[in-house]
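Structure provided below as structure tokens; questions to follow.
With one protein chain held back, the other chains of the complex are shown just where they sit.
This part shows chain A:
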Amino acid sequence: MLLHKSDIDKIAWLARLAIAEHDVSNYTRDLSNILDLVEQMDQVETGEIEAMAHPLEIPARLRPDEITENNQKDHFQQVAPAVKNGHYLVPKVIE
């Protein structure tokens, strides 16, 4: 699968990754090569096979709908880049 620069721009935007302009050609080459490798999967006919998302065939575990966690907001916000009055700060979204 040959990707183009425009594909890399689109993927990088979907993944919210800023890619330096001088690096785009490297990623275009590397990702094209990886997709070539991955396309060996086309050798296998997989029509009716059920997809397997997970190695253990166990049902999802349920628990009573009870509060089990304490509020540790202050503790967790100690590692935040920017907080004010208990809120995470981000650049202004609404003018």
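Operating definition for what follows: a contact is a pair of C-beta atoms (placed from the backbone, for glycine too) under 8 Å apart; a residue touches a chain by one contact, two chains touch by 3 or more; residues count from 1.
Please note the rule applied: contacts and distances are computed from a predicted model.
Colleague: Look at the options "Glutamyl-tRNA(Gln) amidotransferase subunit A", "NADH-quinone oxidoreductase subunit N", "ATP synthase subunit I" or "ABC transporter, ATP-binding protein" and return the one that UniProt uses as the protein name of the missing chain.
Modeller: Answer from the UniProt record of the missing subunit chain: "Glutamyl-tRNA(Gln) amidotransferase subunit A".
Colleague: Which parts of chain A are in contact with the chain that was left out?
Modeller: 7-8, 11-20, 27, 30-31, 33-35, 37-44, 46, 49-56, 58, 60-61, 63, 72, 75-76, 78-82, 88, 90-93
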